[in-house]
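Handing you this structure, nothing more for now.
As you look at this complex, bear in mind that one protein chain is not there, while each of the others sits in place.
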Amino acid sequence: MSVKHVLTTCPYCGCGCNFFLQVVDNKLVGIVPDKTDEIGQGKLCIKGYNAHVFVQHPDRLTHPLIREGSQMRKATWDGALDKIVSEIKRIVAKHGPDSVAVFASAKCTNEENYLMQKLARAAIGTNNIDHCARLCHASTVAGLVYSFGSGAMTNSIPEFENANCLLVTGSNTLETHPMIGARMLHAIYSGAKAIVVDPRETPLSRVAHMSLHQKPGTDIAWINGIARVIIEENLYDKEFVETKTAQFEGFKKVVSSYTPEKVEEISGIPKDKLIEAARLYANSDRAMIAYAMGITQHSNGTETVKSLANLALLTGHIGKESTGVNPLRGQNNVQGACDAGSLPNFYPGYQGVAAAEMKAKFEKAWGRTLSDKVGLPMTVALQLAAEGKLKALISFGENPMMSDADITHVEEAFKHLEFFAAADIFHTETTKFADVLLPAACYAEKDGTFTNTDRKVRRVRKAVDAPGEAWPDWKIACELGKRFGAPGFDFKSPAEIMDEFASVAPIYAGISFDRLEKEVLTWPCTAKDQPGSRILHVGGFKIGRGQFALSQHAPPAEETSEEYPLILSTGRNLFQYHTGTMTRKSPKLEREAPEPYVEINSGDAKALGISEGDRVRVTTRRGSIAPMARVTERISKGVLFIPFHYAEAAANMLTNPALDATAKIPEYKVCAAKVEKA
Amino acid sequence: MAFDDYKADYLLVMRAEHGSVAPAFISKGEEIGDVRFDIPYQLITVLSRIYPQIPKGKIAVVVRKCDELALNELFKRGIIDGKRIFKIGLACDENIIDKCRCPDPVPSKVDIGEPKKGVAEDATVTRLRKMSPDERLKFWVRQFRKCNKCFGCTITCPVCFCENQCVLGERTLVAEKSIPPGLAFHLVRSFHMADKCIECGECERACPAEIPLLTFRKMVHADMKELYGFTPGDEKTVSPLLTTLEGEPLEDEKNVC
Amino acid sequence: MTEFNPTILAFCCNWCSYAGADLAGVSRLQMPPNVHVIRVMCSASVKPEYVFKALSEGIDGVLVLGCHIGDCHYLTGNHRTAKRFPLAQKILNDVGIDERRLKLDWVSAAEGEKFQTVITEFVSQIKQLGPNPLREVKF
Partner (left out) sequence: MPRIGVFICHCGHNIASTVDVEKVAEFAKTLPNVVVAAHNMYSCSEEGLGAIRKSIEENKLDRVIVAACTPRTHEPLFRRNCERAGVNKYLFEFVNIREHVSWIHAKEPEAATEKAKMLVAMGVAKAALLEPQEESESSVIPVAVVIGGGISGLAAMSALVSQGIETHLIEKEKQLGGILKDIAVIGPEMKSTKELLDKMIKEIKCSPKAHFHLSSRMTDMQGFVGNFEVTITGDDKCSVKVKAGAIIVATGGREWTPKGEFGFGKIPGIITQLELEKRLAKGDVPDNAVFIQCVGSRIPGRDFCSRFCCNASIKNALRIIEAKPNAQVTILHRDIMSYGTTAERVYRDAAEKGVRFMRYGLDSLPKIEKRGDGLSVEVFDETLDDVIGMSIDTIVLAVPMVPIENVKDVATQLKVPVDKLGFFLEAHVKLRPIEFATEGIFICGTARWPSQVSECIAQGLGAAAKASIPIRKGKVVIEPITSSCNIEKCIACGNCVAACPYQAIEIVETDGKRHAFVTEAKCKGCGNCVAACNNDAMQQKGFTTTQLSAMIDALVKNAMEASQ
């Protein structure tokens, strides 16, 4: 009898809680939260407690499969890998390397993402590498890099506990980042004033000091409005603005037109509330901004992010304990996947592919000539595929057929692809289209690291063997790299991969598995003798000055009409996770939220003769689904909310694929819809 | 600490690992390592997950007083076989005693640590008892409003053995209002625990929302004592909720409430 | 604001208290119309969980009526009832719900008058206590 308690990191949200997997003779029997972990503190959310359930599910993929007509036939690893390489080579020869794209995954480890982008760049020769960050915080990376020079959370999770003011917007924190939400609760119940701005009433807003409900897609308006009040009432940090920021005057001019009255008209937030919120944020010395998809998933997401950053610059609430601008990253390793360079415009460590010296540096490091052409973002890549311009795709664990906007259109893309190879742990809506499907190991079956939302690099440890012949993705990437004839793909362990990653990415320079055995490290960690910095921008910005952005309110890409009078917003709930591949195979989670639903304001419901539990039909210009109605006062009049976890009524059949100009993130949060009784 | 001291095949302790403190279920012959007692893991819960997988052999486990009582409740229900368990008594330190407001922190047999005096009362309980019902309700509503339905209080509880079958996950009793789950959730749980809870306080430690669950448990504990003079944690006595009135004062016809 | 009109739930056992209620009806004994009876076979089959559920969802009061101790159609069924509900009351009290919103009493098949008295008294009791505060509480 061998009984193990394996310390590892949760595979769900970006909190990055640590827990022990209880293993008896290679069987997972339970989970024990790690009481010495600074994030979880011996606590977990319901998903964390169930994170072991799907791992040994009978439906796991166990053998490589190759398409033969409509059938998938069992294949050997050699057979499958050779097939992928020969197909890609053929297509590259015919259409050039940029006709191929690789999707990495924010569920995979840093090491794996490092290899996936290396596979695209060094082995295939294209910068067409991207992952689901495109769908969540692409606008954050773009926006905050502009404002501060770095796209990550400026402060750390434990700091929420000591804040005396929280400005939370576009984040249903208690449901989507429960352990961060817990810290916020602690702060609130210890007297901190929380301002929650959201079209829905959330578990957090219910205990918050102020709960404001803006009309979806009007964020820049109310944010600028707050900025104006702060300037008008001289509540801003003049010294900080003068010494640490740029473009204040221009900014001042832009926001001057956002009078409380105008803001109320645009966003529906009462003007006195807006003023109160502005004063509260400006006058608190430990004021933290936290936000998520509600801000980023808009056709003007990047601008909205910048405008939030403006508030911090204006008040100097940055570079100090319990302040800053804090994007709450959705995936367990979306931060790490970006850090590791699974982005079309960045090498590992946010080193631009367009910059000649960076290209040179990596050509030297990898011993291959690299493309200087910025690659295709995931969303654009799929559009091009639909137009037949992108020919081949290798996807590691992505599920665009559920997660991307306007699925009908995404389906076109997959139908048009000449060749599609996927690696995943389960069959998904996307793997249906695969020509080659590879069985991958999940988090509990491999070693590596995740970087959680507050930039902590946390170990993932192998607890049980992968099912059947499944391989960890890093091994798949290595084998593919070798077969493409590229050097530098024979790694024996994730530790070795991390060493190479650290050697090329300064922000990870100090990080190694030996150190992680004893401690949790935070990037930037530039030297082996440094713990890394919890708080960014202390004493100034590495780009010199913080940049005020001149963001103007613009209406969403799609506005309500006679036919589509309601605004549809999408998102997650506490119990399911993203496309449900894992959570829907966990009985306890499924039991809590078993079926697709649409939240509708009780007033609207009454008007439409819809009552709780009715089957309804929700339709937009793109499609139509039939979820169950959940009638509630907790959502603003005229707004609908549908979680996107449910394939049987996929919210993304409805969403608008309109993209943010810079970040190419789709506008998941706003589109025009109608509801009727089904 | 060595196997021979306990003639056991397995040893369940807490030890330092990867810069954390971890529960460790060590088979005979394996390295025992750097054993720690400062972090209060609920080892009985840890054990109860593993136990069904271990068909035979004697298991030595480090137990605090509350763990001992928890074991008795498990023995009583035939969930764990007492003959297979060897208890290594651990006397709690002041820090933990205070955290648990624990009246009785000394195990029947102390092998580790110095026996320390217990804490007489839970300040919050006293405060709540003094309140008017309305104030008390306000207090609890404000607390329970934070509940995020993680089920930590049930999952980490050593005497909560319904496992995946807990009714709190069903829609029958706890209304579907997403989260927080409302008062019924906590009332039902407290009733179910009334004749089992041994006040180890793990539910409170495990609550991300920092709801004073142990305080609630202590109140119900007092109720059971007052009504039936019953205290959970004894291997022999049957729960009063399962016995008839034969020969009890309650048999009096006036017994209505 | 019109006078408070409580909504009350009552569980009656098939053999005694439900029959007692029928007898009250046959005898045309008048009583306030606030009580809604759910028939169960024995008061011992009433889960205290039901009471918690009902009160949490805003019901103003819950009655549990069974046979007199010793008369239970199921021998010692109501003994368990007599054990469970005092505890349920205390738990309600612990969280600040007035325990008088839950009442356990014994009504035999022959006690139409008693049924009337129990109902009338309980309703006026609840009227005194006022609406269940949880009606207003939004979790």
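Worth pointing out:
Note that the chains take the letters A, B and C in the order they are written out, and that residue 1 is the start of every chain.
The rule is simple: a residue touches a chain if its C-beta (ideal position, glycine included) is under 8 Å from a C-beta of that chain, and two chains touch if they have at least 3 such contacts.
The structure displayed is predicted, hence computed values, not measured ones.
For the chain excluded from display, the touched partners among the shown chains of the whole complex are B, C.
Note on the undisplayed chain: of the listed residues B:I32, B:M131 or B:V238, the one touching it is B:V238.
Of the residues in subunit C, those that touch the hidden partner chain are 5, 7, 9, 14, 18-19, 21-22, 24-26, 28-34, 36-42, 44-50, 53-54, 57-59, 73-77, 80, 84, 116, 135. Interface with the hidden chain, as seen from subunit B, comprises residues 77-78, 161-163, 165-167, 170, 172-173, 175, 192, 238, 241-243.
Just so it is clear, only the chains that are shown with their structure count from here on.
The geometric centre of subunit A is 38 Å away from that of subunit B, both derived from CA atoms.
If you average the Cα atoms of subunit A and of subunit C, the two centres end up 53 Å apart. Residue positions 206 of subunit A each touch two or more of the other chains.
Among the residues of subunit C, those touching two or more other chains are numbered 139.
Listed in rising order, the residues of subunit A touching subunit B in the complex are 1-5, 7, 18, 20, 22, 24-25, 27, 29-30, 32-37, 42-46, 48-49, 174-175, 178-179, 181-182, 185-186, 189, 203, 206-207, 459, 517-520, 573-574, 587-588, 591-592.
Residues 48-50, 52-53, 55-57, 68-70, 76, 79-80, 82-98, 102-106, 133-134, 137, 139 of subunit C are the ones touching subunit B in the complex. Within the complex, the subunit B residues that touch subunit A are 10, 17-27, 39-41, 45-46, 49-50, 53-54, 57, 145-146, 148-152, 155-156, 164, 169-170, 178-180, 205-210.
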